[in-house]
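One structure follows; several queries about it will come next.
What follows is chain A.
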Amino acid sequence: MKKLLSILLLLFTSLTLFAQNNDIEMADQLRNNGKIYIVVICIVIILAGLLFYLFSLDKRLKLLEKKSDRKN
Partner candidate 1 sequence: MQLAQQVKHLIKKEVVLEWRSKYALNGVLLYVVSTVFVCYMSFLSIEKLTWNALFWIIMLFASINAIAKSFLQESKGRQLYIYTLVSPTALILAKTIYNSLLMIILTVIALLFYTLVFDFPKDTDILMYFVAAILGSLSFSTIFTMVSAIASKTGNGGMLMAILSFPIIIPVLIVLIKFAKNAVDGLDRAVSLDEIGLLGVINVLVMTVALLLFPYLWRD
Partner candidate 2 sequence: MYKTWWKILAAALVVYTAIAGLLLEVPRLAILNETIRNLYFHVPMWFAMVVLFTISVWYSVKSLGTQKEEYDIKAVESANAGIIFGVLGIVTGAVWAKFTWGQFWSFDPKQNFAAISLLLYFAYFILRNAIDEEQKRAKIAAIYNIFAFPMMVVLLFVLPRLQDSLHPGNGGNPGFNSYDLDSRMRMVFYPACLGWIIIGYWIYTLRLRIKTIENSQL
């Protein structure tokens, strides 16, 4: 069992070494699957920006509502 594990480990490390030698490109995670995750990141950025913006607008509105409450 131990032997098998060590062999597997060796194999695995050699495989990763092999992969490292072949692949020069870095940040491989984001380049998988035809870089589709870049698109995801961009969509998330746009959504986050707009949502953040909505929250700031909301805050302004809240202030306004408070003010108008005080007046009434």
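Criterion applied: all candidates are chains of the complex that A comes from, given by their letters.
Just so we're on the same page, contacts are C-beta pairs under 8 Å (C-beta built on N, C-alpha and C of every residue); 3 or more make two chains touch, one makes a residue touch a chain; residues count from 1.
On a predicted model such as this, the values are computed, not experimentally measured, just so you know.
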item: Result, touching chain for chain A in the complex among 1 or 2; value: 2
item: Touch list for chain A against partner candidate 2, complex; value: 27, 30-31, 33-36, 38-39, 41-43, 45-46, 49-50, 53, 57, 60-61, 64, 67-68, 71
